[in-house]
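Starting off with a structure, shown below.
Every protein chain but one is kept in place in this view of the complex.
Showing subunit A:
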Amino acid sequence: MPYTAAKPDLVPSSEELRARIPGWGVDLDPADRPSVPRMRDPEPAPGAHWTLPEQQEERWPRERSIEHMRLTPAFGTSCPPKGLSGVIRKAAYARYSEARAAHWLLLMLGDRVDMVESAVTSALRGRPDNPITETGILSEPRRHGISSRFGRNRADVKHQWLDPVIVAGPWVLAGWGAVRAARRLRRGAA
């Protein structure tokens, strides 16, 4: 009881646990745990044969945090900024530090704009997104979508009806907007 100094008797004896659980207590001594989080004497990671790694080639002005003193020697090249999303991303990096909400909110906005731009670009290239195969929704019938969810005390089932609305909603709205715009154009032309 926390109301007196005595430690409540909550756990079995160490002997009992050692007998029941394979490996119980092998890392009881913190010295046996990989040292964490800091080593006292700095030393390079095994295998490193450089003091400062050589600089990776910068093929475009690489967006980077203004909290960095320089471009890091290595970096990913997976998604060069392009289009409007690229402009938004570059703005997020150019002005705001990681401490600023504006930095992250602009990056999120860039991500959403990138989604739309990419959907439109792939449609224009004749390879439109396929919401049936590409969302993985076909695993619902193949992986017991119904029996996996119901009668099983799952906390998330209560709001899963929202998922299709949130996933499909923007597409339905965009489609409706496109139809309306097309009609207005036709009416204007007539």
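Here, a residue touches a chain if its C-beta (ideal position, glycine included) is under 8 Å from a C-beta of that chain, and two chains touch if they have at least 3 such contacts; residues count from 1.
Note that contacts and distances are computed from a predicted model.
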The complex's invisible chain, by UniProt name, from "Protein-export membrane protein SecF", "Sorbitol/mannitol transport system permease protein", "Alcohol dehydrogenase" or "Fumarate reductase": "Alcohol dehydrogenase"
Hidden partner chain, touching residue among A:Val87, A:Met108 or A:Leu173: A:Met108
Touch list for subunit A against the chain that is not drawn: 1-3, 8, 10-12, 14, 17, 20-28, 30, 32-39, 42-54, 62-65, 67-68, 71-79, 89, 93, 98, 101, 104, 107-108, 110-111, 114-115, 117-118, 133-140, 142-145, 148-149, 152-156, 158-160, 162-163, 166
